[in-house]
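Of the protein chains in this complex, one is absent; all others appear in place.
Which chain is which? They are A and B, in the order written, and residues in each are numbered from 1.
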Amino acid sequence: MVSSTAFLAGEYIAVETYSLSVFYGETQAVKDVSLPIARNRVTALIGPSGCGKSTFLRCLNRLNDRIPGFRMEGRVRVLDVDPYGKQVDLIELRRRVGMVFQKPTPLPMSIYDNVAIGARSHYGLRGKKLDEVVEQALQRAALWDEVKDILKRPALQLSGGQQQRLCIARMLAVEPEVILMDEPCSALDPISTFRIEELMIDLAKDHTVIVVTHNMQQAARVSDYTAFFMYGELVEYDSSKQLFLSPRQKATEDYISGRFG
Amino acid sequence: MRWLGKIFDLSVYITGIMVSLAVLVMFYYIARESAYAFRQTFCWGYRLALLPGDAEPSATPNTAHYSSLVVVNPEGADGLDEREETLPAPTLEQMRSEGAMLATATPVASELSQVRPDALYRDDWRTPKPAEKGDRFLLLGYASPEYAQSTMYLAWEPDHSFEPRLPPYRLVLRLVRAPEGVSVQPFEIDLKKQPSGRIALPAWIARSDAERTQGYVFAVEAVPQTRTFWATLRGLFTAEWAPTLIYPRYGIVPLVLATTLMSLLAMLFATPLAIATAMYLSEIASPRVREWLKPTLELIASVPSVVLGYFGLMFVAPSLQHWLGQALGMESGRNLLTTSILLSVLAIPVVASVTEDVLKTVPESLRESALALGLSRSEMLWKVVLPAARSGVIAAVLIGAARVYGETMIVWILSGGTAVLPSFDSPAAFIRSLVSSTRGIPDTIAIEMGNVTFESVHYGHLFLLGLLLFCITVIVNLAALYIGRRQVWRV
Partner (left out) sequence: MEGIGDSALVVARSLQSGRRLRRQLADKLFTGALSGIALFSVVAVLAIIGVIIVKGLPIISWSFLTSPPAEGMTAGGIYPMIRGSVLLMVGTLVIVLPVGILGGVFLAEYAGTNVFSRFIHASVASLAGTPSVIFGLFGLAVFVLMMKMGVSLLAGCLTLALFTLPAVVFTTENAIRSVPESFIEAGMALGLSRWQILWKIVLPNAIPGILTGVVLSTGRAAGEAPPILLTAGIYYATGALPRGWEILKQPVANLPYHLAEGYRQGGVIPEAIVWGTCLTLMLFVLSINIWAIIVRTRVRRRQRW
């Protein structure tokens, strides 16, 4: 249904799908979606619950593999790599494509170890260098000042918003290039939400950010481009300004004006 | 209809309370029966003899002629059958003809004024009495006229297998009366501090058989010192379990050590295997494999332990003996090591099954975030899933350990059955005790309860062992329950 992607002119395309379809057993969660995504921009995926946004997102780092009955058709390209190709190195793919989940998922270990675990595994860092990476990641996630004195405490003692920023720091410590965010603010209070939104804009300076959200104001505030999904199909894809001010599709208009969804 | 509901409610309440109190009731009755252990009367026995002054210092009383055995053994001394004839004290004539010249004799009467020369006996084994009363045993000592030396020795030592430190009395050897015309310092010897020894005395010669009662009079006395309760308790912490001896020993240390050692060893074998199996089942196996493997695991867990024991006896023990017997110096395939191997077979399905349940409760979100960070599956399992499930896994291992600790039949059949203290002196000695015959708590209870007199001291001690086993397993199980309840993640 998306006719043209002319609005992407001049952008470098970091992530792209060609007629991607995803099935869970009998049900089709994503239907024939072709979606190019611009590098170092925030792209928002919006739409009603169960419309395939999260499924789409999870195709990009192959986190869907673990779900029984998963099957996909079409092609995906992430940073010049086909995630479903034969030669793909999953570890490297997932290092380059970071992900933040809806519910903060701190690992059951200390704050420091939460951030360090990735850098340790990927780069074998330890000692002073590791400290440095952890500090920089936490600073980038705007969490350093709050936790610098309690790094050895269990991460589960942090508040929800802090936990979510910790998850972002944890992801940043492995130097991803693409950041997938699956409704990162839906479990947070407004102040925490605001801080994460600021962070998204900041991260988009040097990362490709793809964010799934239910919150249309959020999408309008932070994203450069927005894709609207419904029933697994991509209904409309445009620059956020265009899509929110003058949607072309009737369904989009109904959705963003709150008539359903 | 309403009254039916009332009755149902009532019966549910009554049954529920009964069920919840069952463990306390069991504890009460087992503790009550173990009280019989504390009705112990402690037997004691000493051999005393007069030795000639030129006897070499190593000569022991029981090789000397006419030594006396002073025994208190209310249980009736098993194995003393051969002494059941009355042995009168030797006449001077007899002593001369047998080449002995010194004797101790026991009078039948305990009042010195009533002692008659024709009522002297060699031993006092025939009049067993409860020793708590502080009974006194008199001994008369004399020498035949041929005995020319001017000195002789009174020598004493504990009866064979009697341990002087165990009874709750002070045991004293005293000189009650010195013969007329002999000047000798009165002495009193604490037999517990000095269980064996000798003391020099001037020889006293009996010129006629009638004069035998005029000689030295020694006494062995038992003076109550500590309560029987404490003595029984202290007796538990000794290193010998030999309840059928004339002087029974109820030291549970070797049994407890053996059971602990074999359980530790079994868990050492079983834990890695079980955890790996559980991790394979919950994280790696495909759903189809899992569907088959999980019930198989449950089936294996239900193989009766007596069958496992027999399998060990008829299959594992001979093969171990064949392959390792030479290298490790095994005397038999029935030993601590074989027992541990079979116990670990018992533990694997239990631990694996519980661990698998625990791993399943680790939220999928933790796995996903670990994978999304680019950790490999093994890194995810090691660094995230296992630490997250840590307390549950510990609980699973504890449950398995409790099961192994109380297992009876495998240990009964395979341990070999001798209660000896494992040696911790050197690694080699330790390994030797691992491959030698042993005996644990549960099997001791099951084996000996079949031959015991009900409500005897031995019976009480078996219940005491049961009480200990009960307490240990309850503590371990409660620890598992408590630890397992702690979750490191927040749901």
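The definition used in the following text is that a residue touches a chain if its C-beta (ideal position, glycine included) is under 8 Å from a C-beta of that chain, and two chains touch if they have at least 3 such contacts.
Quick caveat: nothing in here was measured; it's all calculated off a predicted structure.
Undergrad: What shown chains come into contact with the chain that's not displayed?
TA: Listed by label, the shown chains it touches are A, B.
Undergrad: Using the touch definition up top, pick the residue from B:Ala203, B:Ala222, B:Val384 or B:Ile399 that touches the left-out chain.
TA: Considering all chains, including the one not shown, the answer is B:Ile399.
Undergrad: Which one, A:Thr17, A:Thr43, A:Ser121 or A:Ser192, makes contact with the chain that was left out?
TA: The single option touching the absent chain is A:Ser121.
Undergrad: Please output the residues of chain B touching the missing chain, sorted low to high.
TA: Output for chain B: 4-5, 8-9, 11-13, 15-24, 26, 29-30, 32-33, 272-274, 276-277, 279-281, 283-285, 293, 295-300, 302-311, 313-315, 345, 348-349, 352, 376-379, 381-382, 399, 402-403, 405-409, 412-413, 442, 445-447, 449-450, 454-455, 462-463, 466, 469-470, 473-474, 476-478, 480-481.
Undergrad: Spell out the interface residues on chain A facing the chain that's missing from view.
TA: Chain A touches the chain not shown through residues 89, 91-92, 119, 121-125, 129-130, 132-133, 136-137, 139-140, 172-173, 175, 206.
Just so we're on the same page, only the chains that are shown with their structure count from here on.
Undergrad: Rounded to a whole Å, what is the gap between the Cα centroids of chain A and chain B?
TA: The separation of the two C-alpha centroids amounts to 67 Å.
Undergrad: Provide the residue numbers of chain A that touch chain B in the complex, in ascending order.
TA: 61, 63, 66, 68, 90-95, 98-99, 101, 103, 105, 107-109, 117-118, 121-122, 156, 167, 170-171, 174
Undergrad: Can you list the chain B residues touching chain A in their complex?
TA: 287, 363-376, 379, 383-384, 387-388, 488-490
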